[in-house]
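What you see is the complex with one protein chain gone and the rest in place.
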Amino acid sequence: MISKQELQQQIAEAAREVRATNPMAGSITNTVTINFVANAQIAVGGSAAMVYLPDEGEFLANAGNATYINVGTLLPIYEKTLPRTAKALHDAGKRWVLDPVAIGIGDMRTKLLAQFKDYKPTIIRGNASEIIALANLWGVAGDGGASQVRGVDSTQAVDEARTAAVALARYTQGAVAVSGEVDLVTDGEAVAYSKGGSHFMTKITGSGCSLGGVCAVYATTAQTPFACAMAGVQVYNLAGARAEAQVDAPGSFQVAFLDQLYKATPEDIAANPFDYEEA
Amino acid sequence: MISKQELQQQIAEAAREVRATNPMAGSITNTVTINFVANAQIAVGGSAAMVYLPDEGEFLANAGNATYINVGTLLPIYEKTLPRTAKALHDAGKRWVLDPVAIGIGDMRTKLLAQFKDYKPTIIRGNASEIIALANLWGVAGDGGASQVRGVDSTQAVDEARTAAVALARYTQGAVAVSGEVDLVTDGEAVAYSKGGSHFMTKITGSGCSLGGVCAVYATTAQTPFACAMAGVQVYNLAGARAEAQVDAPGSFQVAFLDQLYKATPEDIAANPFDYEEA
Partner (left out) sequence: MISKQELQQQIAEAAREVRATNPMAGSITNTVTINFVANAQIAVGGSAAMVYLPDEGEFLANAGNATYINVGTLLPIYEKTLPRTAKALHDAGKRWVLDPVAIGIGDMRTKLLAQFKDYKPTIIRGNASEIIALANLWGVAGDGGASQVRGVDSTQAVDEARTAAVALARYTQGAVAVSGEVDLVTDGEAVAYSKGGSHFMTKITGSGCSLGGVCAVYATTAQTPFACAMAGVQVYNLAGARAEAQVDAPGSFQVAFLDQLYKATPEDIAANPFDYEEA
C-alpha cells in the first residue's frame, strides 16, 4: 500500500485535474436528488448530463471518462437502460460509480444490482447497510453480517461494513466508500477513515447521491479509483464541516454546502484529516 | 368534538413523536417538487423514500406507518403503481395522504382518483378547487359547487370548499386540509382555520405538495388524522410566517422556510393561532 502522503498527492492531483479540464460525467440517477447531484458535480469543477433511455446511457458511457449509476427511483425502462449502460462501460473499459440505493426494495432493483456484479463498478458508494447487502447479494464476503436496510437510510455503523467493503473492493479491484459519521474508503488493501462532515448532511436529501456523482467526476481523472473516491469523500467532509460552521438549519446548510464544494482547493481537499491503515 | 386545548395537546404530541422516532413516510409524488417534499419531511423530523414501481409502492406501503400519494406528474406505470399501492395501504390498515393535484387534467388522473374512493385516504390535502372537484368526482357532497381548476392553481377561496371538505372527511372518516390564505382542516365534526403562512408560499413551487408529505410524516404517529393534518398545517403556517419576516423574495424564502420547519418546536406548532368550531 502507498504512503499516506502519496495518497494525499493523488487526491490533490485528481481535484486539480478536474478543475483544469471540466470533465463530463454522465449520470443515470434518481429524480429526488438529480438536481443536487448535477449542481454538486458542477461545483467541484465537473460537467453533468443525465439520461433515462438505453441508447442515451450507452452514448454517455462512451462520451465521458466515467459515469454514475444510482438506482434510487427506478423506472420501467431501467430494466433495459441500466444493464446496457453498465455493459457498455465494461466493454469500453470505462470507469463507473455505483450507488446501490435502497437495495432490497423491489424485484427489479435486486435483479439489476445482481447483474452489475459482472460489470464491476470502479467505485461503489453506499451507507453501511447498503454495502453489507451488496456484498451479500454478490456473495463476495464470507460473512458480511446481516444487513438492515430501512428505506434509504442506514441503520448500521460504518465499521460494521468494513469486512463487506474490503471484500467488494477486492472483487472489483476498485474502491468502496461507506458513508457515515466517519467515512470508510478502501481499495481492498488500505482503509482510510475520513473525518469532518456535518450532522446536517443527514438532515437534507441527497448528500449520499451527490457524493456518488462527485466521485464519478473525480473518476474521470488519471488517478487510482481509491484516490478518486477519497477525493470525493474528502471534499464532502471538508465542505460539510465548513458549511456547518456558517449555519444553524438544513435549508441554509444545503446552500452553504454547495458554496463550500465550489471553494475547496485541491490542497484543502487532500489535507482534510483522515486515518489510514492496512485493510 | 374535543376541546381546542385537547387538540393542541395532540398536535404537540404528534410533533414530539416525530422528532423522537424519525419515522419514514414513503412517497409516490411528482418530479417537480420531489426534492422539496423530501427535504421538508426530513426538516420536521421524518425520513423520506420515493419510488415509482408497483411492487416498490407496495413495499413502502407496508414498511412505513403512513404513505404519501401525490398525482402531480403521472407516468404510464402509475396506472399500476397507484391502485396497487393504495390497495396495499387499505388492506394493511395503513394510513395514507392523498394530494389530488391538478384533478381534471387527463384521463388517467381522473380514473386513478376515482379508484381511490374505495381506499379511503386518511388525510386529503388540496387547494379549494381540487377539494371541490374530488368531492364531486366521488359524489359525496350533495352540492359541492362547481370546481374551477386551472392547471395546478386554485381559483377559489378556501371557504367555498368547506361543504366539500366536511363531506369528504365524513366519507373517509379521516381528515381534509384545504390550503389557502387561511387553511381549513376538518374531520367532519370540527373545523379549524389555521392562520399565518406567507404570500411567498404561492411564489414558490411545492408548498402544497410538501405539506402533503409532511402530513404523512405526522400521520405515522398515534394521534388522530385530524391532529396529524393540523400538525402539518400549523408547522407550515408557523414556518411560513417566520421565514417571511426574514426575507424579501422567493429564493431566500424557500431556504428560510426549510430552516424554520426544522426549528419549530412541538409547543410552537401547537400554539400557532387557529380558530376552531363545529362543522
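Chains here go by letter, A and B, matching the order in which they are written, and residues are numbered from 1 within each.
Note that a contact is a pair of C-beta atoms (placed from the backbone, for glycine too) under 8 Å apart; a residue touches a chain by one contact, two chains touch by 3 or more.
This one's a predicted model, so the numbers in the text were calculated from it and none came from an experiment.
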Residue among B:Ile105, B:Ala241 or B:Ala279 touching the omitted chain: B:Ile105
From the list B:Pro76, B:Gly139 or B:Pro273, which touches the chain that is not on show? B:Pro76
Positions on subunit B where the hidden chain makes contact: 30-33, 35-36, 72-76, 102, 105-109, 150-153, 203-206, 248-252, 254-255
Residues in subunit A touching the chain absent from view: 24, 26, 31, 34-35, 38-39, 42-43, 47-53, 55-56, 59-60, 63-64, 75-77, 254-263
